[in-house]
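Missing here: one protein chain of the complex. Every other protein chain is in place.
Up next, chain A:
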Amino acid sequence: MVEDFRRKDETTPVVLMGYYNPIYKFGVEKFLAVAKASGVDGLIIVDLPPEEDDELCLPALEAGLNFIRLTTPTTDDKRLPAVLANTSGFVYYVSMTGITGAAIKSRAAVGDAVKRIKGHTDLPVAVGFGIKTAEDAKTIGRDADGVVVGTVLVDAIGQSLKDGKATDKTIEAARTLVAALAEGVRAARA
């Protein structure tokens, strides 16, 4: 899929996000070689904290792939430098303690957290978890360098499917939502 995409687009960064086990099962060395050759730019692996850097983070950096780390509301100032140490590409701030798709409780707290992280790193900070609408993207986009949207996009695509297969509405559903979210981020910059 990444190879196909790369044939048409050589500039948009591609980041793979997921859990470690499918990569571990595939084989770390083989995975990194295939990912690099296909044009992948970075990885976000949610269940690999810095304590497990030897597993994939260090080999990925050596292979020339970015390893984008999650920081969370529970990552305090004492721990933050260790979390940022082997992070590259950008920092992904998780807006809440919870799971993807839940709602952000305090936007002011998110802004404060982004400022705090920026005090420790020059990397761009993107915020994810709980961003559902153009309005959310606009508000969060004022403090963050980027926003990460997953659950509502999956929902929008999911609602367009028939019997689990894409329909002529699917691409439009994704495009409409992404356009609105992008508009929100641009409004934050204006």
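What we mean here is this: a residue touches a chain if its C-beta (ideal position, glycine included) is under 8 Å from a C-beta of that chain, and two chains touch if they have at least 3 such contacts; residues count from 1.
The rule is short, and it goes like this: contacts and distances are computed from a predicted model.
Protein name for the hidden chain, per its UniProt entry and selected from "NADH-quinone oxidoreductase subunit L", "Peptide/nickel transport system permease protein", "Tryptophan synthase beta chain" or "Amino acid ABC transporter ATP-binding protein": "Tryptophan synthase beta chain".
Across the entire complex, the residue among A:V94, A:A134 or A:V149 in touch with the chain not shown is A:V94. Within the full complex, the residue among A:E3, A:D47 or A:E135 touching the omitted chain is A:D47. Contact with the chain that does not appear here is found for just one residue of A:R79, A:R116 or A:K169, A:R79. The missing chain lies against chain A, touching residues 19-26, 46-49, 51-52, 69-76, 79, 83, 94, 97-99, 102.
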